[in-house]
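First the structure, then my questions, so here it is.
A single protein chain has been omitted; all remaining protein chains appear in their positions.
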Amino acid sequence: MPAVAISSLQALTQQQLDLPADYRKKLRRADEFTKTIINCTYLGLNSAPQLGIVPEKIGLFLGTSFGPLETNFHFLDSLLEDGEGQASPTLFSHSVHNAAAGYLTRLFSINGPAITISSYAWPFLAVLEQAALMLHSGIIDRAIAVSGEMYSPLLEHAGQQLEKSSYKFCKTGAVTWILDKITEKKKENNIIINKIAISYKPCNVATFLTRKGEECIVENENIKISELLSYAYLLTDQIQKKRSSGDKGEFKWCVKAPFGQANIILSF
Amino acid sequence: MDELKQQLKEMVINDLKLQEISPKDINDNDALFGDGLGLDSLDAVELVVLIQKTFGVQIEDMEEGQKAFASIQALAEFIEERKAN
Partner (left out) sequence: MRHPLKYKPAITGVGCISAAGINTGEHLVTINQKNRNAQHVPNWLFHTQKKFPVFICPQQALTETGQNLLQSFKLDIGKISIGRTAKLLFSAVAEAIEMSGLKIADLQKKRVGVAIGTTVGCAFNDENYYQAFKQGFNPPLNPVLNYLNSNLAYWLQTVIGVEGPSMVITNACASGADAIGIAASWLASDLCDIAIAGGADELSRIAYNGFIALQLYDHSPCRPFDKDRNGLNLGEGAGIVILEKENRVTEKDKIIGWLLGYGICSDAWHPTAPHPEGQGIVKAVKIAIEEAGDANLKFNLINAHGTATKANDVAETNALAVILNAQRNETPIISTKGITGHTLGAAGAIEAILTLFSLKQETTDGTVGCHEIDPSLKVKPLSEPERVKLTGKIGLSQSLAFGGGNSALIVEAN
């Protein structure tokens, strides 16, 4: 995997939503999944260096496990309650997995590739890997890597039946990293992703939801993970802390679960 | 007719989730689409469903819809005419 630079990192939950006024207008029809993703990406882009990259050379990589599931259910509600022929077309168009990607491209003027992927394991790591490949290929000069999930009462209820009554799904939230190509300057001052390796194995599929057995291993510490997206929040948080500390050198990060393993090597 | 127009203005604002605008800001003859209120083709099909659900009035296709949706006034007249027949 070719090395790329992380130019900014951002995580956001729905509780922290604070959209600028003109975005609220453009997002009037959007659901909380899209709004949270947009807000997170807005902050991420603002704190990344302004390199003047043309829209055609910016790519978007959005990964999610369950997508706008609640919006899908709201459309189903309108179908069940109002009947065929009176279901909401707006809800339908927003229930497709790549609806949020469409908003991202329109609001942030992204004319390069926009790829939405679905993975129950670690969708954020999967999009990081694909983003790095496309940066290296020269098709794009900047990649916006995003992951988001939408709180689902239905899946939380199922998780509680499968695991334990205290199981929590995850609040609606998102993570956005801006990735750029490495320049000599970046090598000195920025965080470099040197390697991402993800492997999957057959498992009890309930663990995709319950996250039972998922743990993060970093600097000899094992941290148990029990919610969706937590791995991405943890990774983001740990990198931000490392950057603030001023420490230099290699940083190895690993996440393991019954469904596979992912290793990331960064350098500061 | 005035009550219907008020209801339509509230419906457009609430159900199409228009921001920072109240019914009194919409004039009866303002264009709803394009440069007027800025509604688009997705709002148009949503409005078709809303009109059907709320008033039981069917709009057969978007050509018919375009005329009916020209303004609140046009829409109110369209609904009243349909309900009378």
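Should a chain be cited, it is by its letter among A and B, assigned in written order, with residues numbered from 1 in that chain.
Note that contacts are C-beta pairs under 8 Å (C-beta built on N, C-alpha and C of every residue); 3 or more make two chains touch, one makes a residue touch a chain.
Values in this document were obtained by computation on a predicted structure and should not be read as measured data.
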Chains on display which the left-out chain touches in the complete complex: A, B
Touch with the omitted chain, as defined above, among A:16, A:183 or A:199: A:199
Full-complex contact with the absent chain, from A:19, A:51 or A:117: A:117
Absent chain, residues of chain B that touch it: 40-42, 45, 48-49, 61-62
Touching residues (missing chain, whole complex) on chain A: 1, 55-56, 60, 66-67, 69, 72-73, 75-76, 79-80, 84-85, 87-89, 92-99, 101-103, 105-106, 109-121, 126, 129-130, 133-134, 136-139, 154-155, 157-158, 161-162, 198-200, 202, 205-206, 208-209, 259
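Here is the rule we use: only the chains that are shown with their structure count from here on.
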Partner chain B, residues of chain A touching it in the complex: 21, 24-25, 28-29, 82, 85-90, 93
Complex interface listing, chain B residues touching chain A: 16-20, 42-43, 45-46, 49, 52-53
